[in-house]
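Right after this comes subunit A.
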Amino acid sequence: MLRLSGAHAGTIQAGPAAGALSVALLLAGCGGSGSGGSGSDGSGAGAGDPAASGTVTLVTHDSWALDEKVVERFEEESGLTVEVSAAGDAGTLVNQLVLTKDAPLGDAVFGIDNTFASRALEAGVVEEYTPADLPDGVEQLGGALTPIDQGDVCVNADEAWFEKSDLEVPKTLEDLADPQYRDLLVVSNPATSSPGLAFLLATVGAFGEDGFEDYWTSLVDNGVKVADSWEDAYYVDFSGADEGGERPLVLSYATSPAFTVSEDGSESTTSALLETCFRQVEYAGVLAGSDNPEGAQAFVDFLLGEDAQAALPESMYMYPADPATELPADWEKFAPQAEAPFEVAPAEVSEHRDEWIERWTETVVG
Partner candidate 1 sequence: MDRDRSRLNRLNRLSRLSLRPAPLLWGTAVAVPLGFLAVFFAWPVAALVVRGFVPDGVLDLTGFAEVLSSPRTWRLVWLTLTQAVLGTAFSVLLGLPLAYLLYRRSFPGRVLVRGLVTVPFVLPAVVVGVAFRTLFAPGGALGFLGLEESLAGIVVALVFFNVSVVVRTVGGLWERLDPRTEQAAASLGAGPARVFRTVTLPSLAPAIASAASVVFLFCATAFGVVLVLGGVRYGTIETEIWTRTTQFLDLRSASVLSILQLVVISGALAVSARARRRREAALRLVSAHGSARRLSWRSPKDLTMALVGAAIVGGLMVLPLAGLVTRSFREPDGSWGPGNYVALGTTGERNALVVTVWEATATSLRTALAATVISLVVGGLVALVVSRRPRSVGARRAVGALDGLFMLPLGVSAVTVGFGFLITMDQPVLGVDLRTSGLLVPVAQAVVAVPLVVRTVLPVLRAIDPRLREVAAVLGSGPGRVLRTVDLPIALRSVGLATGFAFAVSLGEFGATSFLARPDGATLPVVIYRLIGRPGAENYGMALAASVVLAALTATVMMVAERLRDERAGGEF
Partner candidate 2 sequence: MAGLEVRDVSVRYGLSTAVDGVSLTVAPGEVVALLGPSGCGKSSLLRAVAGLEPLAGGSVRYDGEDLAGVPVHKRRFGLMFQEGQLFPHRDVRRNVAYGLETQDLTRAERDERVSTLLDLVGLAGYEQRAVPTLSGGEQQRVALARALAPRPRLLLLDEPLSALDRQLRERLAGEVRSALVETGTTAVFVTHDHAEAAAVADRIGVMDRGLLLQVAAPGELRAAPASDRVAEFLGLRG
């Protein structure tokens, strides 16, 4: 049994837009039978045993919040017991896995993202495993990391503020350095916050390894403010959070506008600038040295299966990796994805991350 309390089952979603989303989720959830039952496909010794047994310990980051009913269904169908262990953010997660390689913390991992994926692969913390039926459009990393969900980190704008100031909402990274948007942007520190790092990578993707520092210099000249964490930037400095902040542009997620939907549910007071985004992809895999690799494989299959994929938007607020998954109705409106997010190859990120952050620090902090 999943060792999570059931007391909040059927929690009433407080968000105004949540009603519609919940209905969509229920429909999607009932449609899928889950692929957990075929979990032992492709495994060695346990192959052909439909009722894999024992406990699967999932190691994940502190944002793990997959609907427990979905997980319970997986447990019923597979005969496995799922234990969840979570610690720190995505970066911390990978570093913990690297440190505990010789005595892994569990069997399966979820939450390694593309900015840290190479480090995990290089250290050999995940075992090669490819789910039997990888959906179209889903690309593995290194034959071991299977993408499960994704989300865009983009600059968000306080629409109401721009309307009131009679100023056009900026669109591109270049716009942000335009003097008419002077002192309006707050971002977070790439050394201490994961969206901060993602945005730094967006600028590397946009301006190249040799050009991003110049771009940041122009941002500094234009009065960019750097907070140490996302929450700090969003709740203290961003005017759109309604907490008295003074800056109408903040680094956040493409899905954030869904949290500022107006009372009647018709529109959001904030929007994401889709031409400023970096795409974070979260992967799952089987931990090397796991006691229950068959169970772990079954769990990775399950995460990529219809049931879990359909539950991701509502419970984790991320886009499912399988493009065929039906999205909740109003995601198009409030949480659209960027069409062409900036990209940096994971291997590049792994090789240069520290160096880029140091160069960024020299440029911005001085």
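Keep this in mind: a residue touches a chain if its C-beta (ideal position, glycine included) is under 8 Å from a C-beta of that chain, and two chains touch if they have at least 3 such contacts; residues count from 1.
Per the selection procedure, all candidates are chains of the complex that A comes from, given by their letters.
Since we're looking at a predicted model, the values are computed, not measured.
Q: Could you work out which candidate touches subunit A in the complex, given the options 1 or 2?
A: Contact with subunit A is made by candidate 1.
Q: Using the touch rule from the top, collect the residues of subunit A that touch candidate 1 in their complex.
A: 3-5, 7-8, 11-15, 18, 57, 59-60, 62-65, 67-68, 83-89, 91-92, 94-96, 98-100, 102-103, 105-106, 119, 189, 191-192, 226-232, 234-237, 241-246, 252-253, 255-256, 259-260, 263, 314-317, 353-354, 361, 364-365
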